[in-house]
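The structure that follows is given in the form of structure tokens.
Certain chains of the assembly are absent from this excerpt, and the rest are unmoved.
For clarity, chains are labelled A and B in written order, and residue numbers in each chain start from 1.
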Amino acid sequence: MTRHDNRLGNELRPVKIETEYLIHPEGSVLISVGNTKVICTATIEDRVPPFLRGSGKGWVTAEYSMLPRATGQRTQREATRGKLGGRTMEIQRLIGRALRAVTDLEALGERTIWVDCDVIQADGGTRTASITGAFVAMAMAADKMVQQHDLKKFPITDFLAATSVGVIEEDKLVLDLNYIEDSAAAVDMNVVMTGQGAFVELQGTGEEATFTRDEMNGLVSLAEAGIEQLFLHQKEALGSIAERIGKEVGEEG
Amino acid sequence: MTRHDNRLGNELRPVKIETEYLIHPEGSVLISVGNTKVICTATIEDRVPPFLRGSGKGWVTAEYSMLPRATGQRTQREATRGKLGGRTMEIQRLIGRALRAVTDLEALGERTIWVDCDVIQADGGTRTASITGAFVAMAMAADKMVQQHDLKKFPITDFLAATSVGVIEEDKLVLDLNYIEDSAAAVDMNVVMTGQGAFVELQGTGEEATFTRDEMNGLVSLAEAGIEQLFLHQKEALGSIAERIGKEVGEEG
């Protein structure tokens, strides 16, 4: 089976992660997954939301947005409409939750990591590209923080990446859907996994359609294989910082 | 294994679906799942959102809300805050999407079914109880609509119900989490299925935790068994209307 862009069913689009993309943030990347491009930044703030004050624990929170012309048709800005749409809220909640799963909030101390994912070009899979890129930006910011604040432990406990899988043309299972495939897919599943191979999020949705248990299993396997490749891209982007993940400070290498 | 409320791991809480709960709506139920109570109503509107005008197709949309004291602590009203929270938006998008999976939007014609789920008492599982109850309210409204508008086909194609499953106390898989269990669960999964046994939504989330593929499989099996029981409650509540689901008009019985 080949796809309209000549990929195999289990083939990712080309992935590129440019680090230190912007000069101001503590961590920043431009991640490209095919034509999908997202600027991910991580900011360290020395305080936490009210519900954590005095707890000794930190927090990770994410915001997600698309430029108006990230898409084929111009999308009205949410700032102009005066409110965030449901899709945006759902995505930013997902990104934050996923990143927290690999963050040692106690090691972080009473600090917040703000992750911003701004999609400058969209071609399907923007939320999963955001997670994959945001992880790298966050790890880079964590590294700076460890150096400046004398943390004993690197606060990121494991790798984290995400991809989408789906069912197209009735019964074909495919990895990493682009916009055309995503629009036509009967079933769409987003999978977020850790470097240890555990699931953090699994969101399978039939779009005016349903899926069987066999399809569920096939999709999950496809996602697992794709995410393994994304970890390699992350490691390459992070260089020596990759070795600190999940370690005590000074322990790595 | 027994739980703090003495249920077995694979045991649902007591379920009750009162139909015709309110006098005004075309369909209305009060669904109770343990202490969780939701008023679900269905309203038929003779027009569709702009993107469907002239298409001959209908739409199903859902809104979800909680009374301020549905919860142990008073929650500020979203009307007072002036905007919907991310959790509310995510839930109402989920409910609408799930109901559309069993609606024949062409058979519905250019009409919108508005589903309102108002939680008057919350004890975990409000979104899944909303889906299970909303399905019954929608089927009742569809029945009235068929009688009044001469539809050729009953526009609901299959049964639909939902439940939650999760991992508590490190490794125990349990069905239908109440609030205490939900708060403590490492993993939480919402499953929406059709009467034919297909999945519509599968949303598994690690809360600052992860889950393995084996756990995923165990949770899905537990959910399947629970949802089978919910279908029986729906059939009892719907009475003769249950026979029309998925049929041409005049074909049932």
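Basically, contacts are C-beta pairs under 8 Å (C-beta built on N, C-alpha and C of every residue); 3 or more make two chains touch, one makes a residue touch a chain.
These numbers come from a predicted model, not from an experiment.
Assembly remark, whole complex in this entry with 2 chains visible in place, copy number of the identical chain is 6.
As a convention for this text, only the chains that are shown with their structure count from here on.
Think of chain A turning onto chain B: fitted on CA atoms, that turn is 180 degrees, to the nearest 5. Each chain gets a centre from the mean of its Cα atoms; for chain A and chain B, those two points are 29 Å apart. Listed in rising order, the residues of chain A touching chain B in the complex are 83-87, 89-90, 92-93, 97, 100-101, 105, 189, 194, 196-213, 216, 220.
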